[in-house]
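See below for the structure under consideration.
All protein chains of the complex are present and in place, except for one that has been dropped.
Chains: A and B, in written order; residue numbering restarts at 1 for each.
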Amino acid sequence: MARPRPTGPILEARDLTLRFGEVTAFQDVAFAVMPGELFAVIGPNGAGKTSLFNVLSRVYTPTSGQIALDGRDLTALRPRDLAGAGVARTFQNLGLFGPLSVLDNVLVGRHHLMRAGALRAGFGLRSARAEEREHTAAAMAALERTGMADVAGVAVENLAYGDRKRVEIARALAMHPRLLLLDEPVAGMSADERVEITELVRALHADGDLTILLVEHDMGMVMRVAQRILVLDFGRPIAVGSPAEIQADEAVIRAYLGAAPEAATA
Amino acid sequence: MAALARLPVRPGVLAAIVVALVLPFGADSAQLSTCVFIVIAAIGAVGLNVLTGYTGQISLGHAFFLAIGAYTAAVLGGDHGISALIWIPASGLTAAACGLLVGPTALRLRGLYLAIVTLGLLFIGQHLFFNLDGITGGPQGRAFPAVQLGSFDFSPGQQLTIGGAVIDHDGLYYYLALIILLASLLFVRNLVASRPGRAMQAVRERELAGAVLGVDVARTKLMAFGVSSFFAGVSGALFVSYLSFAQPSQWDLLLSIQYLAAITVGGIGTLYGPVLGSIVVFAIPDLAKSLPFISDDGTGLSPGNFSSILYGVLIIIFFVVEPRGVAGLGPRLSAWLRRPGAATTPMGRVAVQSIDQEEAGSR
Partner (left out) sequence: MTEFFQLLFSGVALGAVYSLIALGFTVIYRASRVINFSQGAFILVSAYVISWLATDKGVPFFLAVALSIVFAVAVGVAFQLLVLRHLVGRSAFVAVMVTIGASIAMTAAVSAIFGPDQKLLGDPWGSSAVHAAGITFTWVKLWSIIVVAAVLYALYLFDRHSRYGLAMRATASDHIAALAAGVPVGRVHAIAWGMAATLGTIAGMFLAGFPNSPNLGLGDASFRAFPAIILGGLESPKGAVVGGVSIGVVEILTSGYSPGWAGTNFSAVAPYIVMIAVLLAKPYGLFGSVPAERI
């Protein structure tokens, strides 16, 4: 799994601003994520986290500013080019395909690595079947890592919410990303599920050279897993630093912890 | 040959194939004729199911692609006397080419807009068919070639004797269509269980999520259009060849709707749903003729009106009561039989519901 690791930041944002007409989602956001780092963006509701996430995953195009992936302009890529560029993401409200099986969902993540077209697949040619076997094995390996291999044949819509999130993370892993973007991975989960997913994220990061950027509302989770944290408030960056630094930061306490004390103790 | 490795093995399916194979020996000529139309139509329905059922794109233009196949057969087989071995696949390919041609317009549109544009395509096509007299015979229609394989042809009166069993004109078309239908099912079965098929279903469920995962949404839709149109073309060519005569007025909205009705009544986004639905929808007009309160002389309820009312109502009932269609009745029945045990398991929730979720999600 060892890949040559570039020395510069894997993802770098400068003066990033997004506006919808009169409304500013966020402005002047700047940060750099180093290879192998687990970087988190936090902020109270409405701070612009999800909009930032959607800019990073090419759903929205920033109004101004630059984002560079390995030093190259990210906005030049189309959303579907991201997978090939080594970026995988999960969705806040699950980007899974309900009636498809767990395995098929993960295999969609392998789409960009596979070649078979309608004819080869439809006629069941040997090359297509071999490819299918190879990628099924890779998908199963990803499911193993998130502990979902047992339910590979079950339709995703029949799973509990926490398990669906595991499937989604497995799918992102199956894409063999260098950069994994997680959009509020523990949103809407029970306390037990939060602990499990937090542990899973930590384990995945400890496993190899995966760079993870996560956007999260849940302070407890972020403090437990992140190496560095960017705090947004009303669309403006107010602090960047290690969990300890962030916890001690006056501005953060005022903006975030003060506003939502229950999140701090979660 | 490779395809054989994936032959369906489910006992129910195998039994259905056996029944289908011996059916011509138990049916009279009129019944067999109905069966031929059903099997031919099922090929087209299997195609529409790829586009609408698996990829989630509503098309009202299926009749247009049936017509393209039909007129390709007419020009190649009829006007130029080319073998059926050529014009049957060529009909599919021409229709597929037309599908890929109109694709780029259609790709920019979603849901309701696509439905309306394909409706426009249907009407524009019909206008062309009425006016291109040289190809279509104009409003009066034209004759279509019988299938010809080498020196043997499938015209009425012809028959084939194999080991004492006599297969007549209807039987020949029946077996030819059945072979093509089974091959189509096999193709679609392989397709939906592999890379392109998963991409189609991803597009149906959540287009944007699919795109972020690396699925080329436009290409996937185009491919679905192509595959769907191919089967429509083959179905249209066989249909007119069996009929031996057709007018441009046949390629109307009602025909497209019958195909949509077939896939929805049968079970949208399921492999065998289109076949089951075709049996229901395309048998109704012929069955209706034998009902006591139906008359063809203009005094009572005509078979045409009766069947229109019936499948109009069937579409509504299936959507309200059983969105999984006839294909969903099996699981529902077995769940009902096992009722004392547990609550109904929503096994294989289908396209209709998942299109719903996509809609709800994008709202």
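Criterion: a contact is a pair of C-beta atoms (placed from the backbone, for glycine too) under 8 Å apart; a residue touches a chain by one contact, two chains touch by 3 or more.
Since this is a predicted model, take the numbers as computed values, not measurements.
Although one chain is not drawn, the whole complex shows that of B:120, B:134 or B:156 it is B:120 that touches it. Here the missing chain is touched by one residue of B:29, B:305 or B:334, and it is B:305. Of the candidate positions A:59, A:223, A:240 or A:253, contact with the hidden chain is made by A:59. Touch with the hidden chain on the side of subunit B covers residues 52, 56, 58, 105, 108-113, 115-117, 119-121, 123-124, 126-128, 130-131, 206-209, 253-254, 257, 260-261, 264, 298, 301-302, 304-306, 308-309, 311-316, 319-320, 323, 352-353, 355-356, 358-363.
The criterion applied here is as follows: only the chains that are shown with their structure count from here on.
We define each chain's centre as the mean of its Cα atoms; on that basis subunit A and subunit B are separated by 42 Å. Considering their complex, residues 2-3, 5-6, 186-188, 190-191, 194-199, 201-202, 205-206, 208-217, 223, 226-227, 269, 345-351, 353-354, 357, 361 of subunit B touch subunit A.
By the touch rule above, subunit A contacts subunit B in their complex via residues 57-59, 79-84, 88-89, 91, 93, 95-100, 104, 107-109, 111-112, 114-118, 121-126, 128-129, 131-132, 155, 157-158, 171, 175.
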